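With one protein chain removed, the remaining protein chains of the complex are shown where they sit.
Right, chain A next:
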């Protein structure tokens, strides 16, 4: 069988990846200590009509270590000038290609970014700490100036602290940041804030 394309669901990054013309894909979970590899893909046959899903555990193709992604998380240019940031959280999208073995994947994610009263930049992950929906800033009329989760009415204050008696049990995660030449760079992974 000729494999026309492989759709590969990346469960860490929540993205669909497509690889054409290959036969194996590997994904290395950088966060897990066990460095467990797994492989999930959907095969589409010639003409794209045939579809099946196969999971193969522990299948590893030799890859040049030089091409392996570095541990931890890279800083990505958001193309946003730091001058443009205000006290009001702003939705900042950033995409990056990650080299993983011998293919590249494109990932897009976003952050809520603002400057606090000390001029310090805060970049929150939008992922709700309850069950993972995306939160929005100031989207609920009844709860102005808070992050609101539409799924089960979770709330967070501007500094990311979860509002008691709403479903989330922890503050929003934060991205690391750096300023280079006036532009905002964010880390690919957000970190937990210890309450």
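Going forward, a contact is a pair of C-beta atoms (placed from the backbone, for glycine too) under 8 Å apart; a residue touches a chain by one contact, two chains touch by 3 or more; residues count from 1.
Here is the rule we use: contacts and distances are computed from a predicted model.
Looking at the choices "Lactate utilization protein", "Sarcosine oxidase subunit alpha", "4Fe-4S dicluster containing protein" or "YpiF family protein", the name in the UniProt record of the chain not drawn here is "YpiF family protein".
In the complete complex, the residue from A:85, A:111, A:149 or A:184 that touches the missing chain is A:149.
One of A:76, A:92 or A:128 touches the chain omitted from the figure, and that residue is A:128. Touch with the hidden chain on the side of chain A covers residues 7, 9, 11, 14-16, 18, 40, 44, 47-49, 51, 53, 55, 95, 106, 108, 128, 130-134, 149-152, 167.
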